[in-house]
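Shown here: the complex without one of its protein chains, the others still in place.
Presenting chain A:
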């Protein structure tokens, strides 16, 4: 790599600060590329002098391209942007491809939040997020960022819900999309209880998704969550569960999650302990043997106190 700073007249007034690595036995020493070592030497020099300038902005960009997880360089960059009165929209334009190159980086999203917060508008963020999700539709950082955006700009609206539905339609097993739905439905209410109509709507939505793919754990978890949140008894789901798992037809079970919920419903009924045991046996032996230890544990709890066993 060319030497970018040492021979550059723009940087002639800066004396780079070499890295002091604490004696002859450094831990986790890295074979730095010369390019990185040189840039870091100049970064230490300008940071030590608290220089905020256009050339420093370029330097931070260079370091970030080589080490995007350098947390102080991001904080320093934010300060530089502030001090030189940089155009924040330009900053976002630069961040977009940078985020696409580093899909699993925390700092980029923190920085983006800082900038978008200052810009005071979510405009353009939707399409950018969609581009990110095309790379990885379950990227945790992207979903978390979208949730921050919804909260910051109060976007708990029908459009957001419709977009979430389109994500679930594209992949019903995208648990991040299911969780985003929960975030919208529960989050818009703050800590308050959900209206009955909303509870009904959510239950119907989850049921429809389950009927399409009964072995998909995401809508089952969602359904259980809604029912608990609304403080409905698990038994209110019994008829629905029986569509997929009925102990009278033990060879025709279409969903281990249905069987799981059925076991839970029976567990809560003092007179149905034997049925609960049978459902848990089917799970352990036939329909979900990789969790056999867990199902057997649930079976063992059948004779203990109710508090120890109740999930729903």
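What we mean here is this: a contact is a pair of C-beta atoms (placed from the backbone, for glycine too) under 8 Å apart; a residue touches a chain by one contact, two chains touch by 3 or more; residues count from 1.
One rule holds in what follows: contacts and distances are computed from a predicted model.
The chain not displayed here is annotated in its UniProt record as "Geranylgeranyl transferas-like protein type i beta subunit", chosen from "Mediator of RNA polymerase II transcription subunit 20", "Geranylgeranyl transferas-like protein type i beta subunit", "Vacuolar-sorting protein SNF8" or "Rab5 GDP/GTP exchange factor".
Of the listed residues A:55, A:79 or A:201, the one in contact with the hidden chain in the full complex is A:79. Take chain A: the residues that touch the chain left off the picture are 17, 19-33, 36, 40, 44, 47-50, 66-72, 75-76, 79, 106, 110, 138, 140, 143-144, 147, 170-176, 179-180, 182-183, 186-187, 211-218, 221-222, 224-226, 228-229, 251-256, 286-294, 297, 305, 307-311.
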